[in-house]
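Note that one protein chain of the assembly has been removed; the remaining protein chains are unaltered in position.
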Amino acid sequence: MKIKRNLLYLFLLAGAFLMAVPFIWMLLTSLKAPDEVLTIPPKLLPSVLNFKNYSYAFAAAPFGIYFLNSFLVTAVSTFLQVVTSALAAYAFARFEFRGKKILFLLFLGTMMIPIEVTLVPNYIILKNLGWLDTYMALIIPWAVSVFGIFLMRQFFISLPKELFDQAQIDGCTHWQILWKIVFPISRPVFITVSVFSMVGSWNSFLWPLIMTSSESMRTVPVGLAYFSFEYATRYHLMMAAALFATLPVIIVYFFAQKYFIEGIATTGMK
Amino acid sequence: MKRIILLMMSAAFLFSACGVSSKKLKLTFWHAMADPKDKVLLGLIEDFEKQNTDIKINAQYVGNYDILLQKLMASVGAGNPPDIAQVYENWTTRFKEENVILPVSDWLEKDKESKKDLADIFPVFIKNNSYDKKMWTFPFNKSIYVYYYNRSLFKKEGLAAPKTIPEFLSTCTKLTKRDSSGKTIQYGFGFRANIDVFAIFLYMNKGRFFNEPETRSVFNDETGRDTLQFIVDLVNKYKVAYYTKDYLDNDFGAGRMASFFSTNPHRSYLEPGLSFPLGVASLPAGKIKAAPIAGTNIAVFSKKNSTKERESACWKFIKWMSSIENNVKWAIGTSYLPIRRSALESPLMIEHLKKKPLDLVGIEELKTAVTDPRVKCWQEARIYIGEALEKALLGKSTPQAALDEAAKKIDALLARE
Partner (left out) sequence: MKKNENILAYAFIFPAALVIIVFHIFPTLYSWYISLFDWDLISKTKEFVGLANYSKLFSDPDFLKSLLNTVYFAAGTIPLSIVIAFTVAYGLSRKIKGLSFFRTVYFLPVVTSVNAVAMIWLWIYHPDAGILNWFLGLFGVSPHKWLLDPVLAMPAVILMSIWKSLGYNIIIFLVGILSIPGEYYEAAQIDGASGFQIFRHITLPLVMPAIFFVSLVSLIGSFQTFTQIYMLTPEGGPLKSTMVIVYYLYQNAFVFFKVGYASAISFIIFLIIFTLTLLQNRFWGEKIDYEN
């Protein structure tokens, strides 16, 4: 039994190591001198720790503004996604209304459309709204998460009906039920949806690339493109930038993961 | 939390509101100049704005050239293009057909000094920017292909840069090294598996991609076939060349390949990272000496509510950038080719070339410059010809069959233009 358990740890650790190898290399490369990046045989450790790669990478493009934009866009769109998803999910879970099934299918159907398909029409729509190269273009089209609606609906359905009946007898409106009663007991689901929204929004690349042009509107992932150009990719700088671009998501995930697993568990997706 | 969001929003609002002055004429300039070239460009723009206080140039790095074209097409389609942008010649073919750019010759004809300026610009650039006797765009960041080599490896073998194709082959052979197990550890030559290497050898063999009015493929003729066969032989028969899809800098820097072709401004990125002295020479000669031109031009886009002021401000900027003084600054800062002859006589340039004599190679090569086709479907054609090269290299198809297949696809596109 003991041996079996140790084998299990060995297996899990080996797997974790394999999963982490790319990140370890990311970290090591970000500290290397340019001529140490691609050597034969591969050189694992930098000879000197070049911390100045970070400051150089940060200064190569206006990353200060990019970070501010990314934080703002991610915060606002995550907030909007959670609110709109909760409202829609509540309606789909609790109300009987005409066209419910069709609407739900229509919503789910949009999950099947790759973003590349709608890029051109959306560009024209945003132009006509006068939103190109503004925060509106980065936030509003992504103010809804169909996946979020799906997850929350699953959860709301699983809640006991008496909870809602009792609340209505006590004179609560549906708005109050959602935010005063359902919200506090659905924390894991809300956190799960938030994390998914946040990750999607933070890492979004093609959309901001096409919909914005000015320096003051661009986001962090777009900034990474600065390190790859017609002659070469400056790996050491790119990895330094990729690392500080990824760090915020990793930190948030680390703190949210406890709820995360609960969030998925409670949605009946088991 | 709410307060933080509010704070961030207001901070961001301040950011976007900065630097907007209602009096100034604002021009948007879309470019693809990444760090550190963008710093040279921004420096020049700053100078321009100091001298022309009524104009503000809003230079925006939109991404690499592929993304630049995508964004230009989308913005033209949606009716809000930038005022000026970098464009390749085959893009211009599209844009002029739809009348979405304004020909620069409209101003050139009115501008008295411009006659003199025009005579000073290298004719190859004028020709390449002209369509139906009209000059539509203006040369901007022009470059030319040269031969890069590892001087310490060449020195070890007592070799100089090859002047002809036979010399090129023997040089590659001498510089290819194998270890005791027979594994090649050093190649004489390296290239990226795309159309560019084929184009370079094709031009020096006196071949062309299309017939004169550019209506039909000719790159699959005997010259084209021999050219492709030669490239395939370098890799598969003589085993003296190496190819990749990735960039070549790292392989070259690590001594994995002794030489490669690239454009002349590559020198300024490459040289600082190398542990050995860099050599630059003109391309070896085939049947003729020929070096392809690369790089883009500036176009002025037409706009719905355009004013005379906007258009003449665009022209003013283009003209200012191409003045001897500024062209010299641009060429020195980025190692792009100067576009006018008299730039070469400027004391600053002479000084620079003394310090960086390698930059002279590209300038010398201008005498034998050739230019790429300008057909609308060039983007697509490049991919098909690149595929033909790959097929031949992998032995999936003979050079002739691979080129014929590409030619058939491309001719179908040309028929529609």
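Think of it as A and B in the order they're written, each chain with its own count starting at 1.
Assume a contact is a pair of C-beta atoms (placed from the backbone, for glycine too) under 8 Å apart; a residue touches a chain by one contact, two chains touch by 3 or more.
No experiment lies behind these values; they were computed from the predicted model shown.
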item: Identified contact with the non-displayed chain, of A:Leu31, A:Val144, A:Met217 or A:Ala232; value: A:Val144
item: Residue of B:Ala254, B:Leu274, B:Leu348 or B:Ala401 touching the missing chain in the full complex; value: B:Ala254
item: Residue in contact with the excluded chain [from A:Asn50, A:Thr84 or A:Gln176]; value: A:Thr84
item: Chain not shown, touching residues in chain A; value: 5, 8-9, 11-12, 15-16, 19-23, 25-26, 29, 38-42, 83-85, 87-88, 90-92, 95-98, 100, 103, 106-107, 109-114, 116-122, 125, 140-141, 143-144, 146, 149, 174, 195, 199, 202-203, 205-206, 221, 224, 228, 233, 235, 238-239, 242, 245-246, 249-250, 253-254, 257-258, 260-261, 264-265, 269-270
item: Interface with the unshown chain - residue positions in chain B; value: 66, 70, 73-74, 76-77, 94-95, 98, 100, 193, 243-246, 250-251, 254, 256, 377, 379-380, 383, 386-387, 390-391, 394, 396
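To be clear about the criterion, only the chains that are shown with their structure count from here on.
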item: Distance between chain centroids, defined by C-alpha means - chain A, chain B (Å); value: 37
item: Contact footprint of chain B on chain A as seen in their complex; value: 34-35, 37-40, 60-61, 65, 68-69, 71-72, 75-76, 79, 120, 123-124, 127, 132, 135, 209-210, 213-217, 222, 225-233
item: Residues on chain B engaged by chain A in the complex (per definition of touch); value: 5, 8-9, 11-12, 15-16, 28, 30, 34-36, 58, 60-65, 67, 70-71, 74, 77-80, 82, 247, 249-251, 253-254, 256, 262, 266, 269-270, 273-275
